[in-house]
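With one protein chain removed, the remaining protein chains of the complex are shown where they sit.
What follows is subunit A.
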Amino acid sequence: MAAPMELSCWDGGWGLPSLHPESLTVMAYAKFSGAPVTVNSVNNSWRTLKGDLPVLVSEDVVISQPAKILNFLRKQKYNADYDLSAKQGADTLAYIALLEEKLLPALLHTFWIEAENYCSVTKPWFASRFVFPLSLYLPGKMSREALNRILLTKGGPPLYSLTEVEAQIYRDAKECLNLLSKRLGTSQFFFGDMPTTLDAFVFGFLAPIYKVCFPRVHLQEHLKQLPNLCRFCDDILTRYFRLTVSSHSPAGQDTADANLQKLTQLVNKESNLIEKMDDSLRKSPQHPPRKLTTLKLAAGGEESSPMSRLSP
């Protein structure tokens, strides 16, 4: 039992310990059951090559899916479901299946398939967590896998076009949120006063929808109309993750600053590349010497003009 356990999972942002629903679920369960797990946020390493995070490593055992990780923790006597009756345990399985069937497609869609969200938030965030050159390839691969999954499970006839499938999955997701809200009612957690596996799963799925600031947010707006679910997420964040529940404006400001920083870095990189191309052109004997403007390292639209001048 004293074997050190290390959990590798995706990094966090926007007030959350992680952006990935499955990583969040496992982290929440570890907190609820009091398991001594050290969390390693995977950032910029080759371990993300397989991409099947979260991964728990304990001595020589490596376990990779959330359900298996939770089982392992329960066998190590870190059991958050100890006080549940058999019927409540059955209810847990049923509600988890409901989440996976009804809410997960819409979550995947919001993160990976909705074009604006993917290009402005998801892809840059995940790309910055991968090592170059994986950052060019892996986010696209994850997006294709998400689309595949949605189309294969939900996209059968008579729903032939992606827009119809999208409409259906968002309808299902909103219905699922309503059902969860009715089930939670006014109690603190789903089964009384102590959080259990079901609370971990619901938190893992709801928190990213609730907190991450996307341009297209109709699912988030629907969630915000269900105050008991919002309160549920905030409670868990403050009690178990000791993160202050920030209001959206500072988080938005941070995101804007981070985006500006990234933009500046990108522009600087491009400018460096352009300078190198400049130098090599100047040194090559075939081209007559010509006047080349010096480049300024300023953020903004300066990059476009030098590029157009250098193109043949």
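Here, a contact is a pair of C-beta atoms (placed from the backbone, for glycine too) under 8 Å apart; a residue touches a chain by one contact, two chains touch by 3 or more; residues count from 1.
The rule we apply is simple: contacts and distances are computed from a predicted model.
*Asks:* Of the options "Trafficking protein particle complex subunit 2-like protein", "rRNA adenine N(6)-methyltransferase", "Cornichon" or "Metaxin-2", which is the UniProt protein name for the chain that has been left out of view?
*Replies:* Per the UniProt record, the undisplayed chain of the complex is "Metaxin-2".
*Asks:* Among A:S58, A:Q76, A:T153 or A:Q188, which one touches the chain that has been omitted from the display?
*Replies:* Selected residue, touching the omitted chain: A:T153.
*Asks:* With the missing chain put back, one of A:R74, A:R183 or A:H218 would touch it. Which one?
*Replies:* A:R183
*Asks:* What residues on subunit A make contact with the chain left out of this view?
*Replies:* 65, 86-87, 89-91, 93-95, 97-98, 100-102, 145, 148-149, 152-153, 156-158, 179-180, 182-183, 185
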